[in-house]
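Attaching a single structure in structure tokens format; questions to follow.
Every protein chain except one is present and positioned as in the full complex.
Then we have chain A:
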Amino acid sequence: MSDYNFAYLDEQTKRMIRRAILKGIAIPGYQVPFASREMPMPYGWGTGGVQVTAACLTPEDTLKVIDQGADDTTNAVSIRKFFEKTAEIAVTEKTGDATVIQTRHRIPEEPLGEGQILVYQVPIPEPLRFLEPRETETRKMHALEEYGLMHVKLYEDIARHGHIATSYAYPVKVEGRYVMDPSPIPKFDNPKMDMAAIQLFGAGREQRIYAVPPYTKVVSLDFEDHPFDPSKADHPCDLCGAEHTYLDEVIIDDDGGRMFVCSDTDYCAGRQAKGHRGRLSPTEEAAQ
């Protein structure tokens, strides 16, 4: 498609975004303001992630897009199509084959390696936002490393519920300095953020970019007597039998019968291809 520049954005805009990304990598976990553009998809649909991906892509890249862990959710399909059309790059569903992965709400199960970039779509980049609605205040709190409010909130959760009542977008501390919102991934994914790949976070509407460089220490906030618990549904996957993956709960009949399946569709398919079977897997004959 020749009507638009490679990956839609003009080169000046991409340069501006790359500068913000580099600054983000230099100061892990710090939210860098950037002049987010109005994209041809709505705010809330991943405009921040799309701009970061556009700024990272080269013609040699292979792109994977997931939403809720799946490649075939409507918005993942739509974003993948957008880059196929505007950048004519190769796309894949295989985590290992991708050089750039744009995601919403999940980190792939397969460990990512050096040379890969994981781009997160971020709705509210500010981890302190629901404790303090004013941006002018929260920026000051980060500058002064004033995170007492967050610890009080976590403590109050424990006092009231017996648990830290946050199950996704669970706050982390990056390299001992900035408290960061990992985007609304389930807390199950938090430990994976110590990884070899580059992690970039784009919040379009809120005009912020932040980053976690490879091999950076990412610690989920907790207390000694209430350690962080990356929980998941207490079942194996009903299709591939995996016991170590994050699961979706699917209601399958009118009586509330349900099954649990891997949220990462590529990972589940890969396991099934290797012969792993779950409780509700089709029998060998039926599969053939």
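As a working rule, a residue touches a chain if its C-beta (ideal position, glycine included) is under 8 Å from a C-beta of that chain, and two chains touch if they have at least 3 such contacts; residues count from 1.
Please note the rule applied: contacts and distances are computed from a predicted model.
Trainee: Which of the following is the UniProt-recorded protein name of the chain this complex doesn't show: "Sugar ABC transporter permease", "Probable glycine dehydrogenase (decarboxylating) subunit 2", "RNA polymerase sigma factor, sigma-70 family" or "Carbon-phosphorus lyase complex subunit PhnI"?
Mentor: The record names the chain that does not appear here as "Carbon-phosphorus lyase complex subunit PhnI".
Trainee: Based on the whole complex, identify which of A:Pro108, A:Pro123 or A:Gly270 touches the chain you can't see.
Mentor: Candidates A:Pro108, A:Pro123 or A:Gly270; residue touching the omitted chain: A:Pro123.
Trainee: Using the touch definition from the top, which of A:Tyr30, A:Tyr120, A:Phe188 or A:Tyr267 touches the missing chain?
Mentor: Hidden-chain contact among the options goes to A:Phe188.
Trainee: One chain is left out of this view; which of A:Lys14, A:Lys64, A:His105 or A:His142 touches it in the full complex?
Mentor: Result: among the candidates, A:His105 touches the missing chain.
Trainee: Taking the entire complex into account, which one of A:Asp67, A:Glu109 or A:Asp181 touches the absent chain?
Mentor: A:Asp67
Trainee: Could I get the residues of chain A that touch the absent chain, sorted low to high?
Mentor: 4, 10, 33-40, 42-45, 47, 67-70, 72-78, 81, 105-106, 123, 134-136, 161-163, 165, 167-169, 184-188, 205, 207, 231-233, 238-239, 246-250, 252, 259, 261, 263, 265, 280, 282
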